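Have a look at the structure below before the remarks.
One chain of protein is taken out of this complex; the other chains stay put.
The first chain written gets the first letter, and so on, giving A, B and C; residue counts start at 1 in each chain.
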Amino acid sequence: MFLSAVFRKRGTERLEAFSDGIFAFAVTLLVLNLYDPTARGSTNLLSGLLGEWPAFFAFIISFINILIMWINHHNMFNYIKRISREFMLLNGLLLLFVVLTPFTTLLVSEHLLDSQANTAALVYAGTFFIIAVVWNFLWHNATHFHNLISEDVPDACVKQIAREYIIVPIFYGIAFFVALFSAVASLIIIVCVSIYFGITVTGGEQI
Amino acid sequence: MFLSAVFRKRGTERLEAFSDGIFAFAVTLLVLNLYDPTARGSTNLLSGLLGEWPAFFAFIISFINILIMWINHHNMFNYIKRISREFMLLNGLLLLFVVLTPFTTLLVSEHLLDSQANTAALVYAGTFFIIAVVWNFLWHNATHFHNLISEDVPDACVKQIAREYIIVPIFYGIAFFVALFSAVASLIIIVCVSIYFGITVTGGEQI
Amino acid sequence: MFLSAVFRKRGTERLEAFSDGIFAFAVTLLVLNLYDPTARGSTNLLSGLLGEWPAFFAFIISFINILIMWINHHNMFNYIKRISREFMLLNGLLLLFVVLTPFTTLLVSEHLLDSQANTAALVYAGTFFIIAVVWNFLWHNATHFHNLISEDVPDACVKQIAREYIIVPIFYGIAFFVALFSAVASLIIIVCVSIYFGITVTGGEQI
Partner (left out) sequence: MFLSAVFRKRGTERLEAFSDGIFAFAVTLLVLNLYDPTARGSTNLLSGLLGEWPAFFAFIISFINILIMWINHHNMFNYIKRISREFMLLNGLLLLFVVLTPFTTLLVSEHLLDSQANTAALVYAGTFFIIAVVWNFLWHNATHFHNLISEDVPDACVKQIAREYIIVPIFYGIAFFVALFSAVASLIIIVCVSIYFGITVTGGEQI
């Protein structure tokens, strides 16, 4: 009780730094999914690299997704000025699934062209779906229970951002179901969704 | 002597940043323990992933543990306003065992279902036990020898936090001994302990 | 609209921190391309390490390149005081190719002495060429469309920096075409270019 003032004053810097570290590290670890094709039997490096396109495709989609997530996370903290224990735990849950991304990307890289493609795409889209759901809980937690946002952010803005966030899991959910039928179509939906949100919304910021 | 003022003024920012980096990297490296099951002979990706549950189980427990540790480390620095050489060295000792976590997690991932499960769980629980012991020395060092904490933190609060921290190695010690008989039971104790401390205490903060 | 003020006030700290993280991780991941030569059949460690010189050569060139890029990125933010969504996306595109560097370095390490050397050097130089092109778009975006730079930076300085940046892709483009004929010559051009820019320009700073 008596220390909450100290705690609340401290702000969000270190939570942002820790999250930034994990986003940056997860996005960099994606490169480990790319391999020298001659180590897998290609005799020509160029044709081997061209045949490795599923790995590059998955790398680029995951990179864009994590980048857009990071931009949105960054923008979210334009409004959030305090943190609570629950918020830190929810943010941690979000990061758990972000950390899984290099693994789900590996599954897509390895199986996009074989009979296990649908399973790989389901796991891949499912992870992004869960991230998008947790994201909504995070914003709800910040704005409803503890009012962690800055006082000078108008209510209309808070609600507009909530409306934007709520759409994201719907699209990832569609990508999840499409993965049952076509892995490539699911991936294309995912990359379109993330580019769309990267270009248009990014957390209520409207320059 | 004559420079201690400069040194002490500088505060804890860079120690926190370095520690944050190591917590964030260690938690992200956990993903490298997850593997594509078809690379180990599974013909069906879905059943292979389900059979990989020990790796996911160990991943989640370690992620939660490191996350809660980071939250507690973050909260500890709500009170600590200065650092000393001894504190930096003790904090480094703590980080050494944090860095070992991806390795101990690998041992549990690989051996939870075979005859070496008890050894793996002993190493796993033992590492967390040592971290919890060093943690107590860290708080003791900050509060007793050098008084590194902020002046406006009441003595009662310092003692309450010390009481909370002292319980943690006891529970990890229990998990260590249980590991002699059942690896799974030991892991369940560890995850319960870390969730309990994540939800209830987190360093004396009482919102 | 109504929140752009909040957003713009927030400054560039977290974008710099995220970029720093990716530069630092990418440069550190380069070490994973170095291998114990006895694991590949060398019986003598010393002669094995000497025979591994292409890996060390590629490691050093990539390290220097990423370091100089980071220094220039750092210096660029001496002038940039605000960020926009487009700038964040362009910066993300730049980082995507920075993250690829450990992979392109691996290709050069493995193939510098075999018949695939030209392909490896083309991919390697091509990636740096793309980074240099994106870099110019980044500066153009910062200075032309949104005027993200600090008000007290004179126009002459902005233009001088643009003139410096525009030269870089030309040299990497030359390295790309030279790679068609000689991989080693291409690498030597790359390291000379990056050392030259590291020593002489680094973003308009003129001490």
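Keep in mind that, in the parts below, contacts are C-beta pairs under 8 Å (C-beta built on N, C-alpha and C of every residue); 3 or more make two chains touch, one makes a residue touch a chain.
Everything quoted here is computed from the prediction, not taken from an experiment.
Touch, as defined at the top, links the missing chain to these shown chains in the whole complex: B, C. Of the candidate positions B:Leu15, B:Leu46, B:Ile60 or B:Ala162, contact with the unshown chain belongs to B:Leu15.
Not every partner is drawn; the one left out touches subunit C at residues 16-17, 20-21, 23-25, 27-28, 30-32, 34, 36, 38-39, 44-46, 49, 60, 63-64, 67, 70-71, 74-75, 77-79, 150, 152-154, 157, 198-199, 202, 204-207.
Listed here are the subunit B residues that touch the chain not shown: 1-4, 6-8, 10, 14-15, 17-18, 21-22, 25-26, 29, 32, 84-85, 88-89, 92, 95-96, 99-100, 102-103, 106-107, 110-111, 116, 119-120, 123, 146.
What we mean here is this: only the chains that are shown with their structure count from here on.
Once the centre of each chain is set as its mean CA position, subunit A and subunit B turn out to be 25 Å apart.
The centroid of the Cα atoms in subunit B and the matching centroid in subunit C are 35 Å apart. Multi-chain contact residues, meaning those touching two or more other chains, occur in subunit A at positions 17, 21, 25, 32.
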